[in-house]
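Note that one protein chain of the assembly has been removed; the remaining protein chains are unaltered in position.
The block that comes next holds chain A.
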Amino acid sequence: MNLVLSPLATVGRKTLGMLAGIGRFIMFLFETISHFFRPPFYVGEFFQALLSIGYFSLPVVGMTALFTGGALALQIYAGGARFNAEAVVPQIVAIGMVRELGPVMVGLMIAARVTSSVAAEIATMRVTEQIDALVTLSTNPMKYLTAPRVLAAVIVVPILVGIGDIIGIAGGFLVSTETLGFNSATYLRNTADFLETTDIVSSLIKGAVFGGIAALMGCYYGMNSGRGAQGVGRATKSSVEAAAVLILAANFALTALLFSA
């Protein structure tokens, strides 16, 4: 009897645990969103988050996009040559960068850079009782720490994605015109003619979603950190893992939703 029941019980417990976790996360999400609309608003915190998430991510986003765009051009040229379609480089670089690689690469870089630092910062605050201190100073930690960071990320990551798209296309352009012998005017015209508004809009939507995921994961794992240095380490690691996986999953879902019609 027990032989049959105990594995079932384990599965049940695990499932319940997972559902409880998802429930906690959804409550966290809704609480964060509710603080967007309820005063007081911590404007200073918000602008600081814009700066640290957006502006200071520019170098890493730029480098990532540039090399990705360049490599993409090389691959498409080599691949296209197998069936005499080298000429499609500008179109495929544009569509590949804008629809997929731009948002995903930027999202993952933000997960590496922003999620980790937000999680480590908030977890350290939790462990050193700074979060408790906030409460005793009549300041809601969700409103003061989480809401500004998540809102800033949702606003600024699409901008980063837009910049990443442009730099990625520029990377492809440089490689194509400098080493693959494309005419620069033709390349630019092909890119511009081929891209549609929906491509760009979908790119920015993905950016907003990925930014939200990255900041939320950092805050969620930071707020729920365990005790001590080990707790901070674990919170940081889990937050980046969760953010990266969720970004890739969301990317799949969004691609299916936006481009399958």
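In this text, a contact is a pair of C-beta atoms (placed from the backbone, for glycine too) under 8 Å apart; a residue touches a chain by one contact, two chains touch by 3 or more; residues count from 1.
Going forward, contacts and distances are computed from a predicted model.
Visitor: What is the protein name, per UniProt, of the chain that does not appear here: "Protocatechuate 3,4-dioxygenase beta subunit", "ATP-binding cassette domain-containing protein", "Cytochrome c553" or "Sarcosine oxidase subunit delta"?
Guide: "ATP-binding cassette domain-containing protein"
Visitor: Taking the full complex into account, find the residue in A:Leu5, A:Leu19 or A:Val135 that is in contact with the omitted chain.
Guide: A:Val135
Visitor: Considering the entire assembly, which residues of chain A contact the chain that has been omitted?
Guide: Touching the chain left out of view, chain A contributes residues 40, 42, 121, 125, 128-130, 132-139.
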